[in-house]
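Here the complex is missing a single protein chain, while all its other protein chains stay put.
A, B and C label the chains in the order they appear, each numbered from 1.
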């Protein structure tokens, strides 16, 4: 993998839906991965454009090629959740997001994971991010580094 | 509504997934509606072609305009489920399916409902079923009437 | 049904997740019903306590006995959604919620529906709302009538 990038988090807040729980009384494990998708959407928006635009204007898509998640503690219905999303790796053809998910109340970490995405066109052929997106990633990660203590 | 059609059921069997339960310990209510979709898919296949073909070959889609469900008893994880699907109404531009859902073991009815679907093209403009589909509906409903005691 | 209640809406905002779309390119129909659940949760919270408390403190649950939805227009990924929830009917043993769901941008109505819920205890026996909840419903619906032009 490329050198480690500064961890510039984009934060998303959401509340656990009843639909997301299972009969163990806790959130069904795949829903944390859906929340990561919420985090990615917010990450793109934070960079100054939307993932929807990437699909609609550039006809580019970013299907997953890998996902993993380590579960530390369960969330339950109505918990307020914080999803912290950052970019672990990016280049023209691939982006790898990292995630940390917390219960807001006790600032308790529930899980952490990552997802890797290829860039493909409408025919699902390998493609690459447009210059605009690449420089947005760059700017977002390195500029925030200078401004915020966290990055 | 048009005159009542003979109730020619197409039967689908499935098993409740853990993912489909909620923290009340029972199946989350929208999953019965997903099972109705399984029933529709099987209904089309039973008629001699697939709903996938309708989309891929004819570029026609059947979005819902209405759904309802009355819940009588809950299913739980690992229950074996029977979905009985029939056509309540159909014409060139609309099809209305009815459903009865049972727990297989005790032949216990869990819910019943219906869904109404328009026919639209790729631009989501109103369209109509091709002749082949209409006659398949017709044949399926009225032929089976003569052959099976149920119809 | 009992006499018509004043329509005191509680408003919830959410954004369409990629996970909620289907291969027709629009939101899969059952997800609107999940958003109605988000609306119910907010409705309870707005009344001054949480549905989670109803389950945890009172050991009461409100399973659905009926749901319906009429679909007028589709939502797509990343749309901002407004769910307007109100109470159509309530008494000790039953509550019926109504919903209107809009795309925020054009204030366009996407669907409307309702859900009816029984009150049951942990053994799934019929029970009734505690006095505190009943009076909260009452207060919420009739007080807001006097204060807000909408109610």
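What we mean here is this: contacts are C-beta pairs under 8 Å (C-beta built on N, C-alpha and C of every residue); 3 or more make two chains touch, one makes a residue touch a chain.
This one's a predicted model, so the numbers in the text were calculated from it and none came from an experiment.
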For chain B, residues touching the missing partner are 15, 17-19, 34, 37-38, 41, 50-52, 55, 77-78
Absent-chain interface residues of chain C come out as 18-19, 21-26, 28, 30, 76-77
Chain A, residues in touch with the chain not shown (by the definition above): 24, 26, 29-31, 33-34, 61, 63-71, 74, 124
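Note that in this section only the chains that are shown with their structure count from here on.
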Interface check for copies chain B and chain C. Shared numbers divided by all numbers used: above half gives same, below half gives different; which is it? same
Chain centre separation (chain B, chain C; CA means) in Å: 26
Could you give the separation in Å between the centres of chain A and chain B, each centre being the mean of its C-alpha atoms? 36
Going by the contact rule already set, what residues in chain B reach two or more other chains? 24, 26, 30
